[in-house]
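The other protein chains are all here in position, but one chain of the complex has been omitted.
A, B and C label the chains in the order they appear, each numbered from 1.
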Amino acid sequence: MKAIAFITVMLCGSLIMFSTFEFPDWGDPQSPASSHLSPYFIEQSLVDTAVPNIVTAVLADYRGFDTMFETTVIFAAGLACFFLLRTFTKKSRTERLYRHSSTGIIINIKKGGKRPDDSSKFERIDSLWTPYDLIIKTTCRLIIPSIQLFALYVIAHGHHSPGGGFQGGVILGASIILLAISNDLRSTLRRMSEKASAIMAAAGVLIYVGTGLLCLLMGAAFLDYEALAPLLQSGRIMARSHGILIVEIGVGLAVMAVMIWLYYNISSAGKHDEGL
Amino acid sequence: MNQQFPALIIIVPLIVALVITIVGWLNKKWCFPLALAGLTIPLFVAVGLLLEVLEKGVITYHLGGWRPPMGIEYRIDHLNGLVLLVIFSVALLNLIASREKILAEFPEKAGAFYGLSLLFVAGLAGITITGDAFNLYVLLEITALSGYALIGMGNKHAPLAGLHYLIMGTIGASFYLLGVGFLYLMTGTLNMVELSQMLPAFYSSRVVVFAFFFCLIGLFIKMAMFPVHGWLPNAYSYMPTAASGLIAALTTKVMIYVMIRISLLVFTPSFVFVNTLLTSAMVWLAVIAIVAGSILALAQKSLTRMLTFIIVAEVGYMVGGFWLGNRDGITGSVLHIVNDAAMTLCLFLAVGSIRFRLKSDRFSDLNGLFRTMPFTMIAFVVGGLSIIGVPPTCGFFSKWYLIKGGLAAGSYEFVAALLFSSLINVILFFRIIEISFFNPQSGGKNDDHTIPAASGINEAPLGMVATSLISATSLIVLGLYTNVLVGRVIQFVL
Amino acid sequence: MIWQLDVIILTLVIISGIAAITIKDLLGAAILFGAYSFLMCLLWAIMGAVDVAFTEASVGAGVSTVLFVAAVFQTTRRSKD
Partner (left out) sequence: MNDLITLVASKYNYWAFIILMMLGLYAMIVKKNLVKKIIGMNIFQTSIILFYISVGAKEHATIPIIEHSHGAETHPIQAINYINPLPHVLMLTAIVVSVATLGVALALAIRVYRQYGTLEENEIQSQINQV
């Protein structure tokens, strides 16, 4: 099997390599890819959309429809993970373990017993309790706000520098994932429930589609942000720039929520217990 | 509003999918009506689009208001209009049939199920009408991702089948992406129409030939053409019955449609059909697919698995018909896309009802089914007759065109394979009819406790019976109006 | 762009790719895959694709690795090949 696969792969690879000799040279400014469509984007995007970052302009405006579906793909992934993994049927465990935070005593409450209600003194644990690392917890507490601030900067500054809704959304999501790793999943779920992340994911994509639909209702083509000029109180070109910003915010929201949603479901295999 | 139809047909299911996801967390009762609305509106839009295309010719729509090479263009011609209509009718019928099954199989995830199936349909519709080679890839992935999730929710072996499908599907999509990359490397554009104008200058180049092959390999994997069909039987037989009508009826057909579109619109027939070695190789591949699919179907012991191998054989019909390269062959291939979607839907809906009632679909459990589930079995028999190719049903007419094309192209092996496969189908379906009609209900070795003891009628719920009967009727209607379909729509494809 | 740097990173990418698929410990494979993604991100940054590199750094080297590690924790670390 291995030998056959190796031979097939080598054969296939050498065939493709054979075709590379007719490729235009690497980095050649005269190659068709660099000389047909891209000069228009490079020379006109600042004029058309007032966005200096050409990638953002092309991503969210010229090819905004692709990006809408890119966000939808991410949303579909979150929904698919939820659909595949989440288990709602709780095994009605007869006993629950609680740990008294200050003394470290673990109490085991059998079925029917009174459960401690003051959650600041007792915390629920599953089977074994791994001690929190104070250094990691404190460091994460210090880092997370700055990560989130940076993420917001990335989203908002995508017009002028590398970045945009997608990267910022991933970083925002990563900050919450960091919280879930440094503490445990259950306490993170109390701060941001699965329901909230699911609704935010759908809402983020809805912002994108809704913007497009608004353009459509204003009489222009779908996602033609110029039609929003009367609503945004700005010129037609600035309307494109603002439209891109709105859309990027939607992307950021959706991507953040989906990253968290994915992590919740994969790290606990859908049970939403302690997680990693 | 009329000129916004091409956008609306994608946007409506997409928005409804998003809203359903939100609503699913709040109140599950609203999911089904919303999903119904999310497929009914695009169905009417699709009818409107097809009528407009018939009247005025090709419709183009520039998303974002940018003209084609810069922005993304949607392009609707006769072929897409027809496929769009098929997609939404199949999806709507399956949705109505799936309501009870969802309540039985995964009630608390109903919102997610409807959301994913609407995303699936939106992706398919986008694939059908997009005029941009890269946009097609993105939409392909949406369809595929929601498809993997829907398949993975089936019985206990489904996750593995879904994972295999995911790995194969990703290889396929990546090969397609690589092919598009090669085309972009040579021309610098992604718009299909512009590609077709710029490519003739490079037809002698190896890179373009490789690009065509990569696209073709990718699509072959996605449509489960014979040597790379390995993912299909397991994935389709383990998936939940609620999704089976949708996925089994549409995925492969839309991929074959994409192959036809890429070959005819991006690469012109003068490039595709000029090499007789290639075309005859493809026809031979199709012949092998038909024969192998039919023989493997004969070896199966349960309804769904038998149908999955019939699908493998049917893929061979359509691919072979297209690669015959003449008018009759391509007409037959396109007609068979429509007919096969309807036939597969009809059969999978009927089998879905049987599985819903019996919790099994092995041949040995079907005894006396004509007495307990008469309407479902009528639909099943009509579907079977159509697969065999008995005259009043639509399956006959597409096979007729395919055989005519095969004779005209002089590839008698294809004609022989078609006839052989029809013969096998006769055996397959009459065997089931015999078991379910003549065998006594609790006869011999098989008094399985899953079969209800009462000998009275024990039909599936109304929604399922009605949809399977509607789809069975559509087979006959499609058959009766074949000449209209060919004369008004399909002849403009070429 | 400096071609020496390009070649060095390309070699490292290929090495870490081979390592990721040959190592028998799945957690190690996940981390090596993270390294692979990060080196790939450097390569794209050298070629001037800053946005893509940024995305790959946050997605490929960040979230993907976390998801891999999470999945390995939920399943098993051992692999026979």
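Going forward, contacts are C-beta pairs under 8 Å (C-beta built on N, C-alpha and C of every residue); 3 or more make two chains touch, one makes a residue touch a chain.
This structure is a prediction, so every number in the text was calculated from the model and none was measured.
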item: Touched by the hidden chain, restricted to displayed chains; value: A, B, C
item: Full-complex contact with the absent chain, from B:185, B:225, B:424 or B:472; value: B:185
item: Contact partner of the left-out chain, one of B:167, B:201, B:281 or B:494; value: B:167
item: In chain C, positions touching the absent partner; value: 1, 3, 6-7, 10, 13-14, 17-18, 20-21, 26, 29-30, 33, 36-37, 40, 43-44, 47-52, 55-56, 59-60, 63-64, 67-68, 70-72, 74-76, 79-81
item: Touching residues on chain A - with respect to the absent chain; value: 1-2, 5-6, 8-10, 12-13, 16-17, 20-21, 23, 25-29, 31, 33-34, 37-39, 41-43, 45-46, 52-55, 58-59, 63, 66-67, 70-71, 73-74, 76-78, 80-81, 84-85, 160-162, 166, 262, 265-266, 269-270
item: Where the unshown chain meets chain B, residue by residue; value: 134, 137-138, 141, 145, 148-149, 152, 156-157, 159-160, 162-163, 166-167, 170-171, 174, 177-178, 181, 184-185, 190
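In the analysis below, only the chains that are shown with their structure count from here on.
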item: Whole-Å separation of chain centres (CA-atom averages), chain A against chain C; value: 19
item: Centre-to-centre distance between chain B and chain A (centres being mean Cα positions), rounded to whole Å; value: 32
item: Chain B and chain C, separation of their C-alpha mean positions in angstrom; value: 37
item: Contacting residues of chain C [partner chain A, same complex]; value: 1, 50-51, 53-55, 58-59, 62-63, 66-67, 69-71, 73-74
item: Residues of chain B touching chain A in the complex; value: 4, 7-8, 11, 14-15, 18-19, 21-22, 25, 61-66, 69-72, 108-109, 112-113, 115-116, 119, 122-123, 126, 134-135, 138-139, 141-142, 145-146, 148-150, 152-153, 159, 182, 184-190, 205-207, 210
item: Chain B-touching residues of chain A, taken from the complex the two chains share; value: 15-16, 18-19, 22-24, 31-38, 40-41, 61-66, 69-70, 72-73, 75-77, 79-84, 86, 88, 195, 198-199, 201-203, 205-206, 209, 212-213, 216, 220-226
